[in-house]
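These notes are about the structure you will find just below.
Below is a slice of the complex: some chains, not all, each in place.
By letter and in written order, the chains are A and B; residue numbering begins at 1 in each of them.
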Amino acid sequence: MDLSFGPEYEAYRAEVREFTAEWSAHAPLSHERAAEFRDRATERGYLYRGIPKRYGGSEREFDAFREAIVAEEFDASGLPWRLGAQGVGMIVPTLLEIGEEWQREKFIPGTLRGDYVWCQGYSEPGAGSDLASLRSSARLEGDEWVINGHKIWTSDAQDSNYMFGMFRTEPDAPKHAGISYLLLEVDQPGLEIRPLRQIDGAVHFNEVFFDDVRTPADWIVGKRGQGWQVARVNLKYERNLGGGSMMRRHFNGLLELARRSEIDGRPAIQDPVTRRRLAELEGYVRCVETTYMRQLSATANGEEQKVSLPILMNKLYGTDTREKIARLGYDLVGSDGLRAPAEEDLKIQSNTETVTGWVDQYLFSLAGPIAAGSSNIQRNIIGERGLGLPRDLRSPS
Amino acid sequence: MHFGLTEEQELLQQTIREFAASELPAPKLRALFDEGSGHDPGLWAKSAEIGLAGLTVPESYGGAGLELLDLALAFEVLGESALPGPYLGHALAALAIAEGGSEDQKQRWLPRLASGEAIGTVALAERNNVWECADWRVEFRDGALAGEKEFVPYAQLADLTLVGTVGGGLAVLERDAEGSRVDAVDGVDRTRALGRLELTGARAEALPAPPGTAERVLDAGRVLLAADSFGGAWKLIETTAEYTRTREQFGTPIAQFQSVKHMLADAATEIEPARGLFWYAAYAWERLPEESPRAAATAKAHLTDRAADVSRTCVELHGGIGFTWECDVQFWVKRAMFNRTFLGAPSAQLERVADLGGW
């Protein structure tokens, strides 16, 4: 075990930090300058290491630590390097893994530059945990798919150029075998976006309605009826390493709150019950951090199979820990917990600076056990894939 | 010995339940919630007609002359129905005047409060989580109030506000009195409006209340919040049970998944056995005054905490839709937040339970 990065990586970190310092001097960056910043970062190999140069990547040797160093330093700088999770995070690796060559050439470069924004069309009102029961359909008419139906929980839909999604194309096939994975343009007649307001008042998601929406026949990833398998590839990227530093930042926000809140006339951080709850949380946060370190280290060493079990637990564990932080934060704001989240709290997710930001965190944490694979589904996965328990009894459907 | 409800009490609950069902159909509640004022004059007037505004006001002053338990049972149904309106502050103002007002004050205010013609409220909280009388800092000197009160229910609407003052006094402030200013607070629970009250020499009249009156008002409020939480939590459990019976995933109602069933069973088991807590606290407030403060604190801490937990479970069991503004579950989630915080969070109440227990 060796937790130091060593001189080579420390030098790399220094180099990255110098680069971010230069760009930070000009912050905030305009849309154009931001794109330029990412271009320069890519030229130096800081971004898109795993993506061939011909698609706009920097095509470097796999090095999880260099990736982690860049992520840490870029995050710390506040520079706009993270593009939409759906594009760079999901569709790009999916196309790299199983897309057609022309699809890669057409979609990846623009996505990496930030010109193409993507949204995701998976969930439906009747298909949440049981995603494979989705009913939005596409039928081939000549050289076009004609799409009808209704998707929900689509983030960034208004700002998107493209959507990737699952649609039922083989109505007679069994549930999982009847789905295809299609790409489509968002801005076209028949596609209607309706914002969906959250319980805290914020609007991050949409419903999308399809009324004879069209997309070319070859805008399909994988073969007809293989959409479920494609989505599994894709979801693998969605549920990637839950960053340990993110959880620590949230917890530090909570500590700050405990320092500036008062209980019985003294700082809450001196209140014995609060201290106890914070110290318990320190244990959970450190588990998140060290588990992240284990995963990073294993990935870097090509030993991912050694961390397959904790990877199954990332979502559930992260959800529970975030909920504990949010609940303690809500307690610490005391009577201000009667207030609604302010407009500014709804724009920044997890605002730790204001008391009403913590009211919002309390409400937002309600989504934790629901979104991106419910906690109960996670428990099934952990039990079945992690502990080798048999599948649930199912109705004979 | 009878630890249960009388037929009259069951009828009272039934009456309010039917009132809410007919006067506050789901779309109307939704509209009121979205609009955000927490008040509908017509609804208030109709609820006063069935007696909701004056349940505990003595009959000689035009009220129903009932006890705190009856009021708490009414609040259980208000909680069930998420009925928007100034019921809490109004009820506490009426109790305060009935308990501690002069004959003149009673005659002046109680009949109007009982009929709902006048709306009352109480101004108790101050900055830094102050709720207890001993910590009040608003000065009342030479007939004038100076200081600030936070989180006053329906401060803008109330015809009279009972303002808690240094040393546990209560002073009657009339609407729009010079030297008083109200700022609306954007509250998380849109079924109950809140305001901030700034007092710079506003004229007011003290209640010649016997010592301990303000504490009794706080205790009564805690009982009512406990009752409201019970009603709300139970309503959510029933709503969610119904949802899980109809929502299908994997080809079957999700209620057939054992983990769903057990989450609901656990939620119900956290709530149902706590019904007696608010019953007992309400009874003690009337009949066992020496036990009342601790019983009220216990009921408030326990029930509002459990109801908040249950509201989270019920959101989770609704899945994504439960997280949306358009899902009615949010009414009870946010009422649970209000109930848990208002009149002092569970943490503070539990410390009182320990203190009052002589621990």
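Going forward, a residue touches a chain if its C-beta (ideal position, glycine included) is under 8 Å from a C-beta of that chain, and two chains touch if they have at least 3 such contacts.
The model shown is predicted, which means the values in this text are computed figures rather than measured ones.
Across the entire structure, the chain copy numbers work out to A x2, B x2.
Everything that follows uses one rule, which is that only the chains that are shown with their structure count from here on.
Between subunit A and subunit B the centroid-to-centroid distance comes to 40 Å (mean Cα coordinates, whole Å). Across the complex, subunit A meets subunit B through its residues 123, 125-126, 128-130, 133, 152-153, 196-199, 201, 262-263, 265, 273, 331, 334-335, 337-342, 359, 362-363, 366-367, 369-371, 374-376, 379, 392, 394-395, 397. Within the complex, the subunit B residues that touch subunit A are 125, 128-129, 131, 150-151, 185-190, 194, 248-252, 256-257, 259-260, 312, 315-316, 319-327, 330, 333, 337-338, 340-342, 345, 347.
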